[in-house]
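The other protein chains are all here in position, but one chain of the complex has been omitted.
And now, chain A:
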Amino acid sequence: MPVRQNINNQDKWKLSTKIIFRFSFVYLFLNIFPFPFYYIGLIPGMGNIFLFIMMDLNSYAFGLEKTF
């Protein structure tokens, strides 16, 4: 029996469960496959944008802008 027939697709998840799952999925996926962020600078122009976001978040969140 294929997995799609075995999984109960009649299940009704609560809205909060669905939101928690979506968040967990994205967060864990980013942590398991982080490499696109390390190599994002290879895309022309993206390196500066990403660095700006990092510096901006860094300075607001931690006040450690001098580190970069």
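Throughout what follows, contacts are C-beta pairs under 8 Å (C-beta built on N, C-alpha and C of every residue); 3 or more make two chains touch, one makes a residue touch a chain; residues count from 1.
The rule is simple: contacts and distances are computed from a predicted model.
The unshown chain of the complex is recorded in UniProt as "DoxX protein", chosen from "DoxX protein", "S41 family peptidase", "Cytochrome c biogenesis protein" or "Transglutaminase-like putative cysteine protease". Of the residues in chain A, those that touch the hidden partner chain are 1-13, 18-19, 21-32, 34, 37, 53-54, 57-58, 61-62, 64, 67-68.
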